[in-house]
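Notes follow the structure.
Missing here: one protein chain of the complex. Every other protein chain is in place.
Right, subunit A next:
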Amino acid sequence: MEFVDVKRVQDLINHFANKDVYIHLETTNGAYATHYDQSFFSAGAYIRNALVRYELGKITGNGPYRVGLKMNIGWIYAEGITHFEIDELGRLLLAGHDHKGKLAVALEISPTPFE
């Protein structure tokens, strides 16, 4: 993955607008967070292969970045995005890695279902 290039990512987000796309969205602090620090409140969420269509998508912020997708009947957003990649299947992979390089958030947009 590469560091976010706002212009390229914005172009890619635009490319998927108004099309049926599959979304992978996750946030995670890791399954061991509370094991190592009992005061830590562990939380996360995960959706794989939500089939949606968004009319407007934006990447904002000064890095780490935020990405929001506006749908006819709702919203999708992620914050903490640091890296992006267009993979060999033409999917836009966005991820946020923490200071140690661990994945903390991922938002992925694909024209075909994820495996």
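We adopt the following convention: a contact is a pair of C-beta atoms (placed from the backbone, for glycine too) under 8 Å apart; a residue touches a chain by one contact, two chains touch by 3 or more; residues count from 1.
The rule we apply is simple: contacts and distances are computed from a predicted model.
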Omitted chain (choose from "ATP synthase epsilon chain", "Glutamyl-tRNA(Gln) amidotransferase subunit A", "Xanthine dehydrogenase family protein molybdopterin-binding subunit" or "Bacillithiol biosynthesis deacetylase BshB2") - UniProt protein name: "Bacillithiol biosynthesis deacetylase BshB2"
Chain not shown: contacting residue from A:H15, A:R66 or A:H97: A:H97
Those residues of subunit A which, in the complete complex, touch the missing chain: 1, 24, 26, 28, 30-32, 35, 38, 46, 83, 85, 87, 91, 93, 95, 97, 100-104, 106, 108, 114-115
